[in-house]
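Every protein chain of the complex appears in place save one, which is left out.
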Amino acid sequence: MTTGEVLAGRAYRESTTSRRLEFRRQLGYFLLLLPTLLLLLVLFVYPIVRLIVTSVYDGNHFTLVHYRRIVEVDLYLRVLQTTFTIALQVTLLCLILGYPLAYFLATLRARTARLLMILVLIPFWTSILVRTYAWMVLLQRQGVFNRWLLELGLIDEPLRMMYNRIGVLVGMTHVLLPFMVLPAYAVMRGIDRNLLRAAYNLGASPFQAFLRVFLPLSLPGVAAGSLLVFILALGFFITPALMGGRTDMMIAQLIETQIRTQLNFPFAAALAAVLLVITLVIFAIYNRLLGIDKMFGGGY
Amino acid sequence: MATEWEQLLRRLEREGRLRRRQFLRALLASSLTVAGASGLVACAGGQQATPTTAPAAGQTPAAASPTAAAGGELKVAGYDNPNKWKGKTLVFAGFGGAMQDAQRKAVLEPFARLTGATIVEDTTDIGKLKAMVDAGAVEWTVAQQGTFESRVLGKQGYLEPIDYSVVDKTNFFEDVAGEFDVAVIYWSLILAYRTDKFGNNPPQGWKDFWDVQNFPGPRAMDKVDGPVGNLEFALMADGVPKDQVYQVLRTAEGVERAFKKLDEIKPHVTVWWEAGAQPAQLLTDGEVDMAQAWNGRIDAAQRQGAPIAIQWNEGLLRTDSFIIPKGVKEKELAMDFINFATRPEVQAELSKYIPYSPTNAKAFDLMTEELKARLPSAPAQKDKQLLADASFWLENLDRLTEQFNDWLTK
Partner (left out) sequence: MAETAAPLQRAVVATQPARRRWSISWSRVILGLFSALVLLYLVAPVAIVIPMSFSAAKYLSFPPPGLSLQWYQNFFARADWTSATIQSIRVAFTVMILATVLGVAASLALVRGSFPGKDIVNLIIVSPLVVPAIIVAIAIYGIYVRLYLVQTFWGLVLAHTVLAVPYVVVNVSATLRGFDIRLEQAAQSLGANAWQTFRYVTLPMISPGIFAGAVFAFIASFDELIVALFIAGARGRTLPMRMFEGLRMEIDPTIAAVSSMLITFSVLILASAEFARRRSRGD
C-alpha cells in the first residue's frame, strides 16, 4: 500500500472516531493493564508499603529516628553515593560495550544475529559463584592475564585487577551487559533501513546518517537497556562484595546485614525506602528529560 | 481494499493455524503438567508447619543409611525407645552444604532411628524466622543460627525459652546453655598462613600478623563478620592479654585503641574477604600469605594437600546455636532433639564428619587424639584461644558494626 493510502486511511479513521469510541479504546487499554496492576498492587505495593510503614511507626507513634540515623551517620550517605557511582559506571561501560555490539548484530542477517545472541546470553547460565571464581582465576595477582602480560613483557609488576573497583566493574558489567544488548538490539532491528538509504541518497555520509537518523531512532532501546542496567546494578551486592575492595560497599549489602545480623527490620526498611525513592525520582527525571513518550511513536 | 486485507488474513490463518494450534496444545500440555504437579505441592503446602512424609528433596529417610555410622550404628544413652516420637515430624532448618550433610549422618538420621520421629530438612534464614513468627505461621521446629544472632532473636522475643529439665547441661562448656538457645558446635576464626613462606618462623599470633617488617607478604582479612574478631585481634596485636580483651573493649578508649591499631594494618590488606571459602582459596593460590580464616575450610584445604597451617594462638572461638521459634507446635519434641544433639556420643560422631567441635566436654572422651588435634574446642586448642563474648556483642554489635563499616569504607 502506498503512503497516500495510509494517509487516507488515517484521515478516514480520524473523521469517524467519536469521543465515545475513544473512551472505549482507552478503557480497552486499561483492561489490558488491569491484571498486571492488580498483581503488583496486591503482591508488591501493599506488602512493601506495610513494611516501610514500620520504619516510621514504632507501634505506638510516628518516628523519624531511622531516617535521622541515615542522614547523620556518614557511612550511609557514603555507601549510597558509592552505590550510585558504581551503578552509573557500570551503565556507562555497558553502553560503551553494548551499543556497538547491538549495532553490529543489527546489521547482520537476522538468523546470524540470533545465533550470535546465544553467546550474549551465556553469562546468565553460570552461577554467580563459579563465575566469580572464574574471574579470580583470570584476574588475580597470579592469574592468567597477569601471567600472559608478564611473559609478553608488557608489564613488570602484576596489575591489580581484582579486589578493587576494576574487579567490581568487570564482574558487574559482565552480568549486566545482556540487559543492554537485548533491548538495544530489539529496537535497532525494527528500524527501517530505507531511512538510512534515503539519508545516503540525500548526500549524508555514513557517519552523518548514523548520527542523525539511526542513533535517534535507536534511543528507546538504549534508554530501556540503560534503565535496566542502572536499576539492577543498584541492587547488586554479592559480586562487589566478592570482587571489590573494602570501599566498594553497596547499599543492598547494608540492608542485608541489618536484617541478617542486626535484625533491625525497621532500619533496613528505612534504607530500602531511601533507595527506592531516590531511584524512582531519578527514573521520573530520566523519563521526563528523554521525553521518550513524546519524541517517538507518539500516536496520541 | 478491506476485503483484500480480510482475504490475506484468512490465508495467513489457514497457513498458520495448524502450527499455532500444535504449539498452543504443547504449551497447554506442559503448563498443565506443571499445574498438576504443583497442585500436589499446594495441597501439601496448605498444611504448612506440619509437613507430610511425602518423599521429596530435603527429606531424611527414617531408616539410617548403612554409611551413617562408621563401625556400627550409633547408640546414645537415654535414647532407647524407637517409638518415642512416632508419628511426629520435626522440621530442621540448618545451614545446608557440608555441615548439614554431616548433621544428617550424625544427628538427624540417628534421631529418626532412635525415636521414630520423621525429619524434614530446610535451610535456615534469620529473616525468614522472624517473618514466620511475626505471621504466626512457624514452619520450623528447630533451627540453627549463629549464637549472637540467636541471642538477639531471643531478646526480641522470637524464641521459646530452653527447658533445661529436658536439655541436660551438666557437661556443657561455659556460655553454651543460653536462655533461648543452646550452642551446639564451636568453630573458630583463626590465623592461617602458608607454610612455604615462613619456614621455621611461622607467625605466632596477631602481633606477627600486624608485623609487616618481619612477616612480609600480602594479607587477607575478614569483612563478613564486621567488627567481630577484628577488634579483638587488633587489641591483642597491641599487646592486650587475651583475658582482658573484652574488659578493654567495654571502654570507649578501648574501642578507639582497637581502631587505631586497625589503621596500621589497613594499607597492607590486599583482600577483605566476604565468603568463608575465599581465604582458603587465596592461600592455596598464593594470592595472600597470611589470612584470617574459619578453621573448617582451612582443615579441608589442608587435607587436600595445600601448604597451609593454622595458628591456634589467639584465635576467636565462636559458636552456632540451635533455637526454637516462638509458637512452635512440637515444643517437647524440639527440646528432646536439642538434648539429643548435645549428647557426647552425637557430638563426637559429628566431629568425625566435619571439624566443628563439641560443646559438651564429655564428647572428647570418645575421640582419637588425631581428631582432637583438629578441633577448636579440644583442650589443647581451646586454651590458646579467646572465647567470643556473646553478651558484649549482644550489647554492642549494632553500634560497632556501623563504626567498623564506616572505618572500612573510608
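By letter and in written order, the chains are A and B; residue numbering begins at 1 in each of them.
FYI, a residue touches a chain if its C-beta (ideal position, glycine included) is under 8 Å from a C-beta of that chain, and two chains touch if they have at least 3 such contacts.
Owing to the predicted nature of the structure, the values given are computational and were not obtained by experimental measurement.
> Can you work out which residue in B:147, B:281 or B:342 touches the chain that's missing from view?
B:281
> Contacts of chain A with the missing chain: which residues?
Given the touch definition above, chain A has residues 1-3, 5-10, 12-13, 25-26, 28-30, 32-33, 35-37, 39-48, 50-51, 97-98, 100-101, 103-105, 107, 111, 114-131, 133-135, 137-138, 174, 177-179, 182-183, 185-187, 189-201, 206, 213, 216-218, 220-221, 223-225, 227-228, 231-232, 234-235, 251-252, 255-256, 259-260, 265, 268-269, 272, 275-276, 279-280, 283-284, 287, 292-293, 296-300 touching the missing chain.
> What does the interface between chain B and the hidden chain look like in terms of residue numbers?
Residues of chain B in contact with the hidden chain: 1-6, 9, 12, 27, 30-31, 34, 37-39, 41-42, 44-46, 48, 51, 54, 56-59, 91, 95-100, 120-123, 125, 127-128, 130-132, 134-137, 139, 275-277, 280-281, 284, 294, 296-297, 300-301, 304.
The rule is simple: only the chains that are shown with their structure count from here on.
> Cα centroid separation between chain A and chain B, in whole Å?
Chain centres of chain A and chain B, defined by C-alpha means, are spaced 35 Å apart.
> How about chain B: which of its residues touch chain A in the complex?
1, 125-127, 130, 148-149, 152-153, 156, 218, 223-224, 226, 269-272, 274-275, 278, 281, 285-287, 397-398, 401-402, 405-406, 408-410
> Report the residues of chain A in contact with chain B in the complex, numbered from low to high.
Interface residues on chain A, with respect to chain B: 1, 5, 73-75, 78-79, 82, 133, 136, 140-142, 163, 238, 241-242, 245-247, 249, 254, 257, 259-265.
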